[in-house]
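Got a structure for you, questions after.
What you see is the complex with one protein chain gone and the rest in place.
Going in written order, the chains are labelled A, B and C, and every chain counts its residues from 1.
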């Protein structure tokens, strides 16, 4: 296995192959769908709040390693955060947690983050 | 006078300064005006026929050395020609008679010729 | 036969970069003689054309117009006056659409195909939107990825104003039957517009033989500079068409009341044109003709056949477009089961510096018809060798091993 060339960070690949928090919430407070029409990727992000804390979060949809991987990582990151804390998350925070994927793929990474921002802006 | 640089062929300059056949005909058979809107030049060419022979020709208007010079030279060339012969005159014929003026000025030279062609096409 | 080794040497990028460039349908690399021609222009000429009364302008104009002549010869047009220089293929199509719209006695249906590039769909969509004179319809594509001629016949009528189609589809690779499409359209007195962006780089073409009314293409897809396209139009049409855009160099006479247009092609070229690029496009065509277009076609066909054959042998790969044996332009779109095309592109880039395209290729309606979210595409040109195909195939297999399938 030693020579296997790296395409993505192994963590990201793992998240893609075994995503966390995939599925639907029963009665979400927010549900936002984002699409990247250039490749057809589509992520729906659902949130449930307890007070101003994100108590539950799930995502669903289809996409590439980076958009699915990012959604899985993001949902892990935001659970338990306050709305204020979650609103402050940036693309760089997400990218740092993904081992710096190729720059030209940043809009794959940002799909779920955009959904999160959209949802929270409705709060 | 020996070093005087040449701008135009001396003949052409002479035609410009002392144009032949400048003026108006009393009762022309054809009278056509051509304009070069890029520089405002305007030549009116008038013809009188006897049978199918060009018996009288005059031009009037204003323009640069080349358009006035060419008009003067052309009117000399066509007098006495038949309509058929005159129709066959080309820009090259005219240019040859003018000592090859700069290429980028060919549309100054062609103004009176265009008027002639227009007039004869009405015949 | 094309000697790829020799050809490769003409392309500095291939020396300076470790890349297997298989995104030629998007844009091509540039050979030394074309780069040199651009430098020559800026180092020795560089004056505005037509209007300048001095030697520099005169020489520039001469080179400039000789490029126009060369383009006319290249596509077999009757006269250089039928060649309008645009900034890209897209602008040419917009000019036609706007111009027909301004042509007040036109009304009826515009037909385009489901396999058209957005550049030959959106200008027409803009034209018909909110218009009471025009309607837009799409000719179907069959399951085999070819134009449905029966559907075309059934949608064609005396109401049809114009028919637009891609000579070669930039997704399917389908080579459309120009003759048949044109003849049927003309029987119905419809104008015919071929988007030649994918044809002109690859195949000999003769306007007079095909009797097209309009043809558009891009310099940058055939080894030429960026920022230049060509719109061919039949002289009598260009004469009668109102120019949609205003500016300098396209009028004979402007007063407040009245405007008198220049003759075509100037009428359609307002403002200062891409002079250097036009001059360099002359050198581009010279280079292509040196290689011989028929040779290019054969070479690219060989690579494409090899790619189709080898991809077909991989069970988890799906290929789109015409069946094997049917004519196909120099490209193959496909998907690897369980791998998103974007991931595949990143993988090939990381694994072996292979540049391919992934996405919708500006043909979203077609992807919808094909039931696809997106696809991957390889496309070939003069500097590609069969080794490039093989390395591409190896990388696809490697990517499949690493990325596997979504679970």
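Before moving on, here are some points about what is shown:
The criterion applied here is as follows: a residue touches a chain if its C-beta (ideal position, glycine included) is under 8 Å from a C-beta of that chain, and two chains touch if they have at least 3 such contacts.
All of these numbers come straight from a predicted model, not from anything done at the bench.
Of the candidate positions C:80, C:227 or C:302, contact with the unshown chain belongs to C:227. One of C:7, C:215, C:356 or C:393 touches the chain omitted from the figure, and that residue is C:356. In the complete assembly, the contact with the undisplayed chain comes from A:38, out of A:17, A:38 or A:76.
Considering the full assembly, C:272 is the residue among C:79, C:239 or C:272 that touches the omitted chain. Panel shows subunit A; residues 35, 37-38, 102-105 of it touch the chain omitted from the view.
In the full complex, subunit B contacts the hidden chain through residues 4-8, 13, 16-18, 37-41, 62-66, 68, 102, 105, 108. As for the chain not pictured, it touches subunit C at residues 12-13, 16-17, 19, 21, 23, 26-27, 29-30, 34-35, 38-39, 42-48, 51-57, 87-91, 93-94, 117-119, 121-126, 138, 218, 220, 225-229, 244-251, 253-256, 259, 270-277, 342, 345-346, 348-349, 353-359, 362, 364-365, 368.
One rule holds in what follows: only the chains that are shown with their structure count from here on.
Note on chain placement: the centre of subunit A and the centre of subunit C lie 38 Å apart, centres being C-alpha means.
In this assembly, the C-alpha centroid of subunit B lies 47 Å from the C-alpha centroid of subunit C. Subunit A and subunit B have Cα centroids separated by 80 Å.
Residues of subunit B in contact with two or more other chains: none. For subunit C, the set of residues that touch two or more other chains is empty.
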